[in-house]
Structures are given as structure tokens and as C-alpha cells.
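Missing here is one protein chain; the remaining ones are kept as they sit in the complex.
Let's look at chain A:
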Amino acid sequence: MNCKEVQMQLLALIEDDLPVEQREAVEAVLVHCSEYQQEYLAARQARSLLLLFRSKPGEAVPLPDFESRLMELLKQRRSDRLVQEGFEELVPLAGKEQVSSEERSAVQKKR
């Protein structure tokens, strides 16, 4: 096995995904491939840290119950938007003393 072949096995080695014999063979060659050895050490430590960062297997994380609140919020936002849109349509008519029936029906149609 040479360094190039070791590189092909690096990911599996980092993730402890090689049978014992194969792992030993790769490790034996790896010590002579300084570039890949550095890469192995760095990537393996990153993985160890991130595994540590994961929650404990079986850790109970309480699930929040926010569906009804979320739906209420979305409904509220929608009705706010409709009111806002209606308001924006009425603003141009606000200064007029008399609003014609055509103008009124145009706004109603839009809504």
C-alpha cells in the first residue's frame, strides 16, 4: 500500500469504518505519509469534537407545542396584511369629499 492508496481510505479511517486488520495496515503506512497524517489528525479531531457536541443518545429533548400558536400568528399576519392593503387602496380616496360609485366598486373588486 502506498500513500495514494492510504488517501483513498482516509475517510473510512477517520470514521472508524474499517475492519481492524485493514485499519492497522492503513495506519502502518500512514505514519510514512506526513501530509496525509496531518490531514487525518485534523479531520479526526474535528469529527471527535462534533460527536462530542451532539446530544447524548436517548437524551430527552422536550418538543414544544407551538402549532396552534404558529397558525394563529400566520392568520394574524395575513389579516394585518389584508387590512394594510385595504388601507393603502383607500388612502388615495381619503382627500375627496365625494367618492364616485365607480371608484368604490373598483376598490371592492380589487379586495
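Heads up, the rule we're going with is that a contact is a pair of C-beta atoms (placed from the backbone, for glycine too) under 8 Å apart; a residue touches a chain by one contact, two chains touch by 3 or more; residues count from 1.
Keep in mind that, in the parts below, contacts and distances are computed from a predicted model.
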{"item": "Name under which UniProt lists the unshown chain, selected from \"Methionine ABC transporter ATP-binding protein\", \"RNA polymerase sigma factor\", \"tRNA threonylcarbamoyladenosine biosynthesis protein TsaE\" or \"Carbon monoxide dehydrogenase subunit G\"", "value": "\"RNA polymerase sigma factor\""}
{"item": "Residue, one of A:Ser34, A:Ser48 or A:Ser100, that touches the chain absent here", "value": "A:Ser48"}
{"item": "Contact set of chain A toward the excluded chain (per top definition)", "value": "10-11, 14, 39, 41-43, 45-57, 61-64, 66-67, 69-71, 73-75, 78"}
